[in-house]
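What you see is the complex with one protein chain gone and the rest in place.
Order of writing sets the labels: A, B and C. Residues in every chain begin at 1.
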Amino acid sequence: MSFSNSGNTGGETVIPSSDSPSLNGVTAAIDFDEPQKSYSLLPKQNSEVPGELLEVAMGPHHPSTHGVFRMDVVLDGERIVKLKPVFGYLHRNHEKIAEGTSYLGSIPYTDRLDYLCSMSNNWGYALTVEKLSGFQVPERAEYIRVIMAELTRLVNHICLVGFLMQDMGAMGTPLMYAFREREKILDLFEAASGARMMCNYLRFGGVRCDLPKGWLDEARKVVENFPRFLDEFEALLSGNEILIARAQGVGVLGKELAVNAGITGPMLRACGVNYDIRKVDKYGIYDRFDFRVPLGEHGDVFDRYMVRVLEMRESLKILKAALRDIPEGLIVDAKAKSRGLRPKVGEAYGRIEGPKGELGFYLISDGSANPYRYRVRPPSLINLTILEDMCLGLTIADAVIILGSVDIVLGEVDR
Amino acid sequence: MLGTGLIKGMAQTAKNFVGSYQGPERLVTVQYPEERLAPKENARNFPFLVFDGDDAQKGLRCVACQICEKECPPKCIYINKSKDKKPDYIGKPQFYPATFDIDISVCMSCQICVEVCPFDAIKMDKVFELSTTDRFEALLLHKTELAKPNEYFQELHPTEAAEIDTRFAEEKLKAEAKAKADAEAKAKAAAIAAAPKPEPAPVDGSIPTPVAPKTI
Amino acid sequence: MDLAFIIIAVLTLASAVAAMSLRNLVHCALCMVMTFAGIALTFLQLNAEFVGLAQLLVYVGAVAILIVFAILLTRSEDAKKEVRFVSSSTVVGFGVVALVAVSLLAAIQHTQILPPQSVVAPHVSVKRIGEQLMTNYVLPLEVIGLLLTAAMIGAVVIAMREPDPADSVDVQQRNGSPLKLDPDSKKTAVVANE
Partner (left out) sequence: MTGQLDQLFVSLKQWLVSFLPQAAQPMAGILLSISAIIGAFATMFAITTIMERKILGRIQNRLGPNRVGPFGLLQPAADGIKMLTKEDIVPFAADKLVHFLAPVVLIIPVALALAMIPYGRNMTAVDLDAGILFFFAVGSATELSVFMAGWSSQNKYSLVGAMRAIAQMISYEMPLVLSTVSVLMMAGTLSLPLIVQAQSGYIYEILPRWNVFTPWGLAGFVLFMIAATAESNRAPFDLPEAESEIIAGYLTEYSGFKYALFFMAEYWGLFAVSGLAVTLFLGGWNAPFPFLQWVPSWAWFFAKLGTIIFGFIWVRGTLPRLRLDQLMNFAWKFLLPMSLINIVVTAMWHFSRVFQFVGAREMRWVLCALVLAIPYFFLGRALGEGRPAKRNYKFAE
């Protein structure tokens, strides 16, 4: 009988969570020094909760954990009394590798952080290196970067909504529609950079190569058709009673907790905090575009969904303007060099508004060809930290869609 | 009222169901092995080595400078420089790669080797049907498998290839002119040498400048 | 005796014995379901369609599930304790069985065996059962209905979980410890668009 704890499925040794509930236990989940012992989240003396508890390890090969992520969940019936995110299954040593590689050599690795949004990852890293070395980005390159980053945002948000609906059990239909549109944008990426997902397109002080002939017209066509698709998408989903019932009031995240926990991106804006680095930092040429930042009010799953849909519409505005105004000219700073770059001693922190939140890169240069320290601030990881706080008291089904609405990519969480 | 949103959604899926029979706007699937989309000009997959002329090994543009080996982020290129020099495509003695292996099971198709190569010797291929049943040997490509003629490159990336070819042709012209000038100078010098006071002939700089290819 | 009857009877009895003697409670419950089904089949064989189907619907469909649920929800850890086959309760059990058997046999002995009647049983259709229930037996029906309703309300009251104040406070605190969010503020913040 599996109501008892005898059949604990989690084999790993994990540090038991301390008593304070929020924001703990999300770092170093696997302790290699501790001798292997059987581990359980269940309270020893089961006095506080009546009835028997059931501990379930959801993941790392669970269909809805978006990769190799694990949630150790303690259930009372179907209600969650405790939840512990466990990750690290996809750790690839990105930061340490980057400290042994040249500045240029890290760009392809940044593609693989959040593999849905390689263009914005490139930009975050390039921005940091430009800060460190003082390269100027030419006009045309800035426009190209904005176009690519906003297209990436479309790709990411549309996929996210598809995945979220998949978690809600919609048989993949919204996901397939999302992928149909994503394909068109990926074609654009391929035409410009040569690869669909691992673009490796941006360079310090510009972009790697100019846009091929006719690319801008193609892009304009895609951008023109996208709103029609979004309307259809919203007709399918936004008014759907089941979606409303499932999403409204579920996984509510308070403003204060969100700010305290360092949540960024659409997650934060869904709570009603007006914080968009495109507006705050005005990096690149974002001050030239007229766009608004949609804000939610309840901080629940539905707000997170709607904020993303609205953000796509704003991105389309930016894209339209950028595709109209893009000038001719150089695509890379004449002074910039990618090979053998040795920035002067110093440190820099560059951040961009990635589709998932604030994507930051922190670099310390000791004057050599490799960075002395390289650190990524991954929005996925930091947005994941409050998972337990959003899920407590709800059911497994809710936990699955809350995880879906957080929008994580395990490549970025574990790096 | 309860159900309106559901019915709207059902209407959307019905529209897509019908639309998928009406043309490629909604049904975007391509039946892969039979139908293929034309690859984009910029598309890239795994690197190959370009050679000029007919002889794959003699005409290799690579001079084994090992920059790509050093810059490759996942370190999947293995080069052994030759001991001897081999006449380059314009007859200039250059090193050549005694071995040049790329482990495409490690390669992440980032194109950095292409970017850093000063000789336009390594380029990206578009072939993607490379699966084999052998994980090790079959995916470690050697110099012989990697070498592809310039014509192949011209086919893959016409714009870039045309640019490189014109540059090479110009350089070749320049080099020929220079060689001619050198020869003339030599002849002159010889003539002068016959005269009482000989003058040293101008010596070519030691820096190997990329020179024009033999033929295309 | 008909072959089908023998099969059904043997199965029913065997599963009844198994339901009593098996260690695993769930197995016992499943065996009991088989007994129920066997009884239902016997009814069907006697052409008592309605009773047989009602037996199936009520006992196999509802009672069995109820038993299974009860076992799952109340099962304690020490259910696997070794039970001695011969214990005082066994002796008592055999005593009860013997008493019942003796009294039954006595009753049978004292009854005059009825002459075999003609096989034409009155055709009892569902319609007739309905008519009977709504005319002659309407009072018992209503009483039973009332009783069941009362029982259901009682069950709902027992099962209804009091909204645990501790829980909601907990969640509230998690969600906004520093500023102490007013629990009502959520409602006021809703922007409705009818």
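To be clear about the criterion, a residue touches a chain if its C-beta (ideal position, glycine included) is under 8 Å from a C-beta of that chain, and two chains touch if they have at least 3 such contacts.
A quick note: this is a predicted structure, and the numbers were derived from the prediction, not measured.
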Only these shown chains touch the missing one, namely A, B, C
Full-complex touch with the removed chain, picking from A:Ser64, A:Thr264, A:Ser315 or A:Ser365, is A:Ser64
Just name the one of B:Leu27, B:Leu130 or B:Ala181 that touches the chain not displayed here.
B:Leu27
Only one of A:Gly105, A:Gly124, A:Gly296 or A:Pro371 touches the unshown chain, namely A:Gly296
Residue-wise, where is chain A in contact with the chain that is not depicted?
1-3, 7, 9, 54-56, 62-64, 75, 78, 165-173, 176-177, 180, 236, 239-246, 248-249, 272, 274, 276, 279, 292-298, 302-303, 306-307, 310, 395-398, 400
Determine and list the chain C residues touching the chain excluded from the picture.
24, 26-27, 30, 33, 37, 40, 49-50, 53-54, 56-57, 60-62, 64-65, 68-69, 72, 125-127, 190-194
With the missing chain put back, which residues of chain B would touch it? List them for me.
1-3, 5-6, 9-10, 12-14, 16-17, 19-21, 26-29, 31
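The definition used in the following text is that only the chains that are shown with their structure count from here on.
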Centre to centre, by mean C-alpha position, how many angstrom separate chain A and chain C?
52
Centre to centre, by mean C-alpha position, how many angstrom separate chain A and chain B?
35
Chain B and chain C: spacing of chain centres that average the CA atoms, whole Å
78
Residues on chain A engaged by chain B in the complex (per definition of touch)
101-102, 104-109, 111-112, 173, 177, 180, 183, 187, 190-195, 198, 200, 208-209, 212, 232, 235-244, 338-339
Please name which positions on chain B make contact with chain A in the complex.
2-6, 8-9, 11-13, 15-16, 26, 28, 40-44, 67, 71-73, 108-112, 115-116, 124, 159
